[in-house]
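All protein chains of the complex are present and in place, except for one that has been dropped.
Should a chain be cited, it is by its letter among A, B, C, D and E, assigned in written order, with residues numbered from 1 in that chain.
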Amino acid sequence: MKPVVVRNIHRADSNAVGILESLGVSTSHEALGRSNLMKPYMRPIWAGASIAGPAVTVLAQPGDNWMIHVAIEQCQPGDILVVGCTTDNTDGMFGDLLGTSLKARGVKGLVIDAGCRDVAELQQMGFPVWSRAISAKGTVKATLGAVNIPVVCAGVNVIPGDVVVADDDGVVIIPAKLAVEVAQKGFKRREDEDGKRQKLASGILGLDMYNMREPLAKAGLVYVDNPEDV
Amino acid sequence: MKPVVVRNIHRADSNAVGILESLGVSTSHEALGRSNLMKPYMRPIWAGASIAGPAVTVLAQPGDNWMIHVAIEQCQPGDILVVGCTTDNTDGMFGDLLGTSLKARGVKGLVIDAGCRDVAELQQMGFPVWSRAISAKGTVKATLGAVNIPVVCAGVNVIPGDVVVADDDGVVIIPAKLAVEVAQKGFKRREDEDGKRQKLASGILGLDMYNMREPLAKAGLVYVDNPEDV
Amino acid sequence: MKPVVVRNIHRADSNAVGILESLGVSTSHEALGRSNLMKPYMRPIWAGASIAGPAVTVLAQPGDNWMIHVAIEQCQPGDILVVGCTTDNTDGMFGDLLGTSLKARGVKGLVIDAGCRDVAELQQMGFPVWSRAISAKGTVKATLGAVNIPVVCAGVNVIPGDVVVADDDGVVIIPAKLAVEVAQKGFKRREDEDGKRQKLASGILGLDMYNMREPLAKAGLVYVDNPEDV
Amino acid sequence: MKPVVVRNIHRADSNAVGILESLGVSTSHEALGRSNLMKPYMRPIWAGASIAGPAVTVLAQPGDNWMIHVAIEQCQPGDILVVGCTTDNTDGMFGDLLGTSLKARGVKGLVIDAGCRDVAELQQMGFPVWSRAISAKGTVKATLGAVNIPVVCAGVNVIPGDVVVADDDGVVIIPAKLAVEVAQKGFKRREDEDGKRQKLASGILGLDMYNMREPLAKAGLVYVDNPEDV
Amino acid sequence: MKPVVVRNIHRADSNAVGILESLGVSTSHEALGRSNLMKPYMRPIWAGASIAGPAVTVLAQPGDNWMIHVAIEQCQPGDILVVGCTTDNTDGMFGDLLGTSLKARGVKGLVIDAGCRDVAELQQMGFPVWSRAISAKGTVKATLGAVNIPVVCAGVNVIPGDVVVADDDGVVIIPAKLAVEVAQKGFKRREDEDGKRQKLASGILGLDMYNMREPLAKAGLVYVDNPEDV
Partner (left out) sequence: MKPVVVRNIHRADSNAVGILESLGVSTSHEALGRSNLMKPYMRPIWAGASIAGPAVTVLAQPGDNWMIHVAIEQCQPGDILVVGCTTDNTDGMFGDLLGTSLKARGVKGLVIDAGCRDVAELQQMGFPVWSRAISAKGTVKATLGAVNIPVVCAGVNVIPGDVVVADDDGVVIIPAKLAVEVAQKGFKRREDEDGKRQKLASGILGLDMYNMREPLAKAGLVYVDNPEDV
């Protein structure tokens, strides 16, 4: 890893970002073909936020948040900061001072594969964070990392400019070059789901709505009347 | 494992279910003799729900929710769906569409030894879920499992028809044949606890209320005045 | 380990305790020099509480809460009970009856390296608990431990009388003999942070406010314009 | 849970046990239809042992091995002791003294959902153990459990008399009533695998041997020549 | 994710691969600048193997090894198969039949972010595997994944053709385009370390050999004679 900061990144299409934000994580993830979802340990520090935006990425060393300070300057309004770490680490690399700075810059939120602190303050100021842990553990500013290079965060490879979609279900990364296509697919999917929801609410079974009875029988599913018949 | 659906199960006594629901998890677990409690990783996706009902069981494959669709048809109003998995898995096997379908059928809630998604929507519609993880990861419908056979869920063997009691403290399973006896014991226990609570609130020590001083002394407990005396 | 109860402990200065309570975990932890923070698995069972007080300590056996009953008698108003365990254990060693008793005695809260139950009731009565797990699993009263000896709790060695500071960010232990000094340092730090927060909110970058640009360049950080230049 | 010892259990057919021992875990598990495999945290304390035998079961309390002492009397030559625990626990409930006693009785090995100690001594005496942890933590003999009731061990419900098959791949439980059938299926499967192994060793691809090319194409798999074509 | 197989990949320089194999994981990782190391849960199923080779990559679904069968055809002698999974999963996706097939093809070993079985057989045939778990759990062949696309495996993004270096210390990925440079740096580093090792073996302290005393003093390190002086 070279200690480098990349100034210009190719941010995903902003219309697509807007649609993906309205779709949320689960629908966006489905529309992408069910990949690029961060591992489920990545959780919001407070519930209810739902955002999307282009990723500015940071590769940090364990217990060291120097590069986050460096990255802020590279952020534009609407961006989301994504922090990967060279080692599994839960130290509180991010707190309300950094949150204040990001908010002043118009950054929508933070996704960090490490710890976060000042959670009460961050919730009060309405700045959303997804992290692997909550920890007050202080960090140093001693070792270089990098900004705006591809980083693996919670199991997903994030390219700077990719769309981060984050809500109560977790975080998914939509590659920038697929953003428009995925937004369109997701939009259709949601409409389709609205129709299904109404049918299911009226009592129609998924077994019938999805025509599952025949493939289930073909696959060998057997119905018996009583436990003793198994 | 045979791919089978059992249609008729022996649901626990409904009066007992009602009492167990009012008692909650901790008291029901005590009344059963402190067994059959699911492992503590099984947590509600939103706080405040407290339910009880007969179990309809599902054995699912990792990343595959086909059998949940099959199981819905076997549910009656008041039931609780319990999903075990052949392998540890956190994929989001359950979301708001399945929740809509279960709600339409009068099912009280879901306990799933895997992941759940659409948590904001599920909370909004008031459908309670206890799961091992929250994850948007989509699933397939490719491999058979079984419905209404005994399944191990979060460390507990659940027989279809057993009473599931679930609240903010977790999930406990009361075997159907013991439901009436446990409900009675739990009811007494709660009354007994109400009396104890009043005494403790008035400042009486548990040491005295439970007559612990003598057995503690017999077991060898020693009091010293200062740290230096240890 | 000798089964012993120490009656008299040296509680930290009460003024310092008051200041530390107002500072909270992250600032107190920084002021101490970034040590003595409990591991991040130690989480509040409900959000929003923020307390500090001298530690009364308990060493308990797995699945056995006998010593908690013994410890209550040793507590004074304003104390915080800290429970370590001889083995990793998640059993529900603490519930609303013990909470009622501690509250009657004026104890501010509990930190337990094991499980807690009756979380809904404890939240309702406003008694804060930090625990490693939530579990209804009942416990026995069979084996002796000790009260008011040094115990390791969630990775920190706690001396009876040390200041426990606990909030949504976790739990930190301030040694009694350092309490006054740490309170003073923390107080200054908070004032200093208030100034920084205003600057950052106005858009000044941390890079400039902390004079980081020169040391970053010295350490070898390079800026490039495009991803292709890396 | 009632504190009870069941004296007579229905041990699985001994010929089937012999065949299952020769087949090992993976083949037995396949022949059963891929269920009843213990979770992968259950590992041998030393490599190379491969055994099978009827289960004598123990339900133990955390940190308490009283019931293991009780269970030994119920063991017959060729049995395997299976210990479940009411809570996740890693205490060293089993050591070389208990191993000596079990060996004297002709017991083939131990499967314990808790900790084991004296691992060097147990390896030296050739007594195989599968456990969730290695720990020297001593245990008490204070609280009752049960012997020869169904117990959940590492995620599997074990009925006394079921066949335990254990080797370097882990532990699988074959229900007693299915033992003969599973042994037969497994025997066939092994012969079948021997043929496949020879073909694969000669360079024939599984793609061809299993006729996978057509179903892969039908499922939509596409071959491209270069990374740029994706 | 598109279900695709890429036929031609750019394999790293073979001389560099040879050098990296002789250097092993720790030195290669240092020479790369301390990045791209797989998480430490990735462990060899038997000790003593030390290999390097170009990566052929697989993205598999949880509990499904269909794509491994597909990938074998794309392997050349000297390659190492790297399997990532769309979800955390420990099922035994790889066993001795697949090992036989890979060995017949001249593949050096396997790195799999899932489970492995038949460990005794694989050790006997000398086929090395690094996996996140050992499990006999059988898998299905039902859902498509991809072969030779970039995959995240144990926290590292692996591009097909990158050099996999694996030994008892774990697994590191050297990007193909950096392989020659890293091999050269690593070679120098090893020579340098040989010199240091001799000095240290003769009793010279690292404090002196690395000239650490002055920077330590500058950073504020203080020596005191007795514990009471702290």
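Heads up, the rule we're going with is that contacts are C-beta pairs under 8 Å (C-beta built on N, C-alpha and C of every residue); 3 or more make two chains touch, one makes a residue touch a chain.
Quick caveat: nothing in here was measured; it's all calculated off a predicted structure.
When the full complex is examined, the chain removed from view is found to touch A, C, D, E.
Residue A:Ala142 is the one among A:Met125, A:Ala142 or A:Ala217 that touches the chain missing from this view. Note on the undisplayed chain: of the listed residues D:Val119, D:Ala166, D:Ala179 or D:Leu205, the one touching it is D:Val119. Looking at A:Gly63, A:Gly109 or A:Pro150, the residue that reaches the missing chain in the full complex is A:Gly63. Seen from subunit C, the chain kept out of the figure touches residues 1-2, 32-35, 39, 59, 86, 88, 150, 152, 155-157. The omitted chain makes contact with subunit E at the following residues, 25-26, 29-30, 34, 37, 40, 43, 47-48, 50, 167-170, 172, 193, 196-197, 200-203, 205-207, 210, 212, 216, 219-227, 229-230.
One chain of the complex is left out; on subunit A, the residues touching it are 61-64, 86-91, 135, 137, 140, 142-143.
The criterion applied here is as follows: only the chains that are shown with their structure count from here on.
Any chain that touches subunit A and also touches subunit B is listed here: C, E.
At the interface between subunit B and subunit D, over half of the residue numbers involved are used by both copies, so each side presents largely the same positions. Annotation: 30 Å between the Cα-based centres of subunit A and subunit C. Subunit E has its Cα centroid 30 Å from the Cα centroid of subunit D. Annotation for subunit C: residues 90, 135, 137, 143 touch two or more other chains. Taken together, the touching pairs give a contact graph of some other shape, not a line, ring, star or complete one.
Of all possible chain pairings, those that touch are A-B, A-C, A-E, B-C, B-D, B-E, C-D, D-E.
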